[in-house]
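One protein chain is absent from this view; the other protein chains keep their places.
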């Protein structure tokens, strides 16, 4: 299945991109996607367990994913 | 000695006046002035121990007064 | 900038906020009290506000001084309107600024609560049936 991964702020700078498509095995979880991103060039500068949202809601690392999901890796927020 | 007594809001309506001069014996206290006001026409509708300010600060009923003091009898406040 | 005033014109929330603005403050908290269309179930047409002016101003200055000591605020303003107000009109405006939001909101609450508790200001409420009543006149009295 294919999912979209979105990166923001410092994480987008570190990886040099803000969006990518990943093809992953059925049954993959948030943790699997994070591990893939950590393995990309620059990805080891990201924390091993960052905040993640799936389809615009915060999600745990154990959450199983579905085809077409949008996974966002969220740097520490600093709004306001 | 002579003091000024000021009345406000419902208390001014009850007594039909907002200011009066009182001549009182030396050594009089806030409580003595309140007792005088309670004894005036309508004054028995005021509480026996109202909030009182002397010279613009809240004061206890035992506070001794001086010539020229301004004693305000303060109905329950309801600002804002 | 600490400032208190009793006014007889409309309270302008934007100018209150501007009064406390400073480049070192990241947080501005504002409270506005307005005349409600009903109070304890009775429909209200308006409220007449009156005050013991000289004392109300001193009491509000004391409250700002206390807030400054408690919360470290250096910018705060209280504006209280007097006279006849109609439903929706602002009767009180308080603005506080501080470098950080927690202190700004703590100070705002303190100033609003203490002003309502201590400032010698009274409301004569007018109802749609033509009657009127001093608000809180039957409240608990303390020496």
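Think of it as A, B and C in the order they're written, each chain with its own count starting at 1.
Keep in mind that, in the parts below, a contact is a pair of C-beta atoms (placed from the backbone, for glycine too) under 8 Å apart; a residue touches a chain by one contact, two chains touch by 3 or more.
Predicted model, so just to flag it, every value in this text is computed and none were measured.
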| remark: Result, missing-chain neighbours among shown chains, is A, C
| query | Given the full complex, what residues of chain C touch the hidden partner chain? | reply | 12-14, 17, 21, 23-38, 87-88, 99, 101, 104-105, 108-109, 112-113, 116
| message | In the complete complex, the non-displayed chain touches which residues of chain A? | response | 6, 8-10, 13, 47, 49-53, 56-58, 60-61, 72, 74-80
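Just so it is clear, only the chains that are shown with their structure count from here on.
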| Can you give the whole-Å distance between the Cα centres of chain B and chain C? | 26
| query | Per the centroid of Cα atoms for each chain, what is the distance between chain A and chain C, given in Å? | reply | 49
| request: Using mean C-alpha positions as chain centres, tell me how far chain A is from chain B in Å, no decimals. | output: 72
| note | Two or more other chains are touched by the chain C residues none
| field | Two or more partner chains touched - positions in chain B | value | none
